[in-house]
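One protein chain omitted, others in place.
When the chains are written out, they are named A and B in that same order, and each has its own residue count from 1.
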Amino acid sequence: MRSDPNARAPLGLKLAAAAGLLFMHVPILLIFVYAFTTEEKSYQWPPPGFTLRWLEVTWNRVDVWQALWLSVQVATVATLLAMLLGTLCAAAVSRTRFFGRETISLLVILPIALPGIITGIALRSAFSLADIPFSFWTIVLGHATFCIVVVYNNAVARFRRTAGNLIEASMDLGADGFQTLRHVIMPNIGTALLAGGMLAFALSFDEVIVTTFTAGQQQTLPIWMLEELVRPRERPVTNVVAMVVVLVTFLPILGAYYLTRGGDSPAAAEK
Amino acid sequence: MTSAVRFKNVCRHFGAIRAVDGLNLEIAPGEFFALLGPSGSGKTTSLRLIAGFERPTAGHIEIFGERADAIPPYRRNVNTVFQDYALFPHLSVLENVAYGLKMKGVAKKQRLARAEELLELVQLPGYGDRSPAKLSGGQRQRVALARALVNEPKVLLLDEPLGALDLKLREQMQEELKSLQKRLAITFVFVTHDQGEALSMADRIAVFNEGKIMQVGTPEEIYRAPRSRFVADFVGSSNVLPPDLVERLTGTRAWASLRPEAVRLVSRGGHSATLVSSSFLGAQRRAVFDFDGFQITALLAADAKLPEPGKTARLAWGESDLHLMEDEPVDGPEGAA
Partner (left out) sequence: MSSAAAAILPPRGGPSGAASDAFWRHPKFLLLLLLTPPLLWLGIIYLGSLFALLAQSFFAIDHYTGMIDYTPTLRTYRELLTTPANLDIIVRTVLMAACVTLFSALIAFPIAYYAARYARGKWKALFYLGVMLPLWSSYLVKIYAWKLILAKEGIFNWVLAKLHLYWLLDAYLSLPVIGGNSLSVSYTGTFLVFVYVWLPYMILPLQASLERLPNNLLEASADLGAAPRQTFWSVIFPLALPGAIAGSIFTFSLTLGDYIIPQIVGSSRLFIGQAVYMQQGTAGNIPLAAAFTVVPMVIMGFYLWMAKRMGAFDAL
């Protein structure tokens, strides 16, 4: 086996890896082509022609804007909640050893480890049992729950890297708990929190399975997309929206990548 | 005169682990004091108790006569140089040093000027703009020192301060720390597992084992008159002679220690012993003898006339060199270190 890291990879391995990467990326690239096709009724390939018309049509669609706006609002509020809860949890788990740390980690991961449909239906039946009508807040409730883990993972990794004795050094030099929080803890975990927040935003912005159970009649952008997938109405508009969604989610992912480069596991293996 | 630091029956237990167990100790103002012991002996926990990172489970601690057990670290006028320096990675060297003054609310201009003075004190003038990550180990050590001194502490704590440095740098820093301490007249308390470091730097030493202090004294006292087998073993490389042998030599049944450099080679009189092995150390020669079934190590002059291994030689030492210890005179496992 080629064990020297500078050795060249076998051709077969190279080809297989390249093919795998192509398999992952070509479908997404297709979305960009279809957004500009002149064909309206079918998914014809190759596109008979290209146009920018659908960008304008989509721009003027009120329902798309409403769905987008709702998604942004939900993702913003859910992200803020998840950042608060995830950071508190990470701080508690990494500051002290106490009985039940493992259990808490498991509890945080559970909402994302169990299939989304379970979280969704559990929340829906709980809402109906408690007579809570669907609202903006029922969506946020669900999203914040499974976003906690993303913030938590990022924060825990950074807390682990930020040696505990930095906090002791700060207190030793005369900073009380709040000064230490402001001058040492926040500057050191800030970027990790921001990265976690960006990922949480992307996760919430894209979520559909839990949302179908907690949204009622409201339409987030993914719910709007789902409707179009199940009962296509205007395909070109869907194409454009799909492209925009890809672009919008790429930005926070790239941002999070650059914030956590060099060290802690960026972007958490579990989405 | 009030002690700089005083432990009164202090215990720090972590569950079943007795990290510090019934500690009584007084450190005088202006002293350079070493806490010496193997890892897990409680020396670091004792340092952390003074700093306020740990609270005693029983007993109490006084700093310059004031009860400190319920005082958080930031209200103790005590500062620490951490083992891995714990420099703030997000701050420049100058900001690191000025941190303590910033927390006190000293205006920016004053605190940066003062930090610059401290950097000069530790011989790093002009390094203020750098990031701690860009410094060498020795430079980080100096920054940590400057940062801890900026608040003019009454007691400076040093946790294995030279542990991470290479040998040459370590020797140089030992000298610098000593002269710095003389100049500032601050009480220094430092933790080390290196007996050579403790002997060469400290005014007084406390030897720790299993959460307890085995002996407190000046380096000379500790070295020449170890009170127990543990101290004799840990400080230096003493021959520890068992009660049976000591009884035959002196008539008193007790454990005794005999420093290798106190053993002399004589042509007449003394005690007959068989040479087992010898090794050349440069300035000296170390020889191991079999004496009545016990091994005795001797540090001799490099040109000492030794017989062939297996042949006998005559060994002698001064009466006062055989130091009787306080351990219970029950025979332990044979042989000496």
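Following the convention adopted for this analysis, a contact is a pair of C-beta atoms (placed from the backbone, for glycine too) under 8 Å apart; a residue touches a chain by one contact, two chains touch by 3 or more.
All of these numbers come straight from a predicted model, not from anything done at the bench.
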{"item": "Contact partner of the left-out chain, one of A:Leu70, A:Ala157, A:Ala215 or A:Ala242", "value": "A:Ala242"}
{"item": "Residue in contact with the excluded chain [from A:Leu55, A:Leu80 or A:Ile253]", "value": "A:Ile253"}
{"item": "Residue among B:Ala58, B:Ile71 or B:Ala225 that touches the chain left out of view", "value": "B:Ile71"}
{"item": "Residues belonging to chain A that touch the chain removed from view", "value": "1, 3-5, 7-9, 13-14, 16-17, 19-21, 23-25, 27-28, 30-31, 34, 42-46, 84-86, 88-89, 91-92, 95-96, 98, 104, 107-108, 110-111, 113-119, 121-126, 129, 141, 144-145, 148, 171, 174, 176-178, 199, 202-203, 206, 208-209, 222, 225-226, 229-230, 238, 242, 245-246, 249-250, 253-254, 257, 266-267, 269-271"}
{"item": "Chain B, residues in touch with the chain not shown (by the definition above)", "value": "52, 55, 63-66, 68, 70-78, 152-155, 184-186"}
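Note that in this section only the chains that are shown with their structure count from here on.
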{"item": "Euclidean distance of C-alpha centroids - chain A vs chain B, Å", "value": "53"}
{"item": "Chain B residues within the chain A interface of the complex", "value": "51-53, 72-74, 78-80, 82, 84, 86-90, 99-100, 102-104, 147-148, 150-151"}
{"item": "Residues of chain A that touch chain B when the two form their complex", "value": "163, 165-166, 168-176, 179, 183-184, 187-188"}
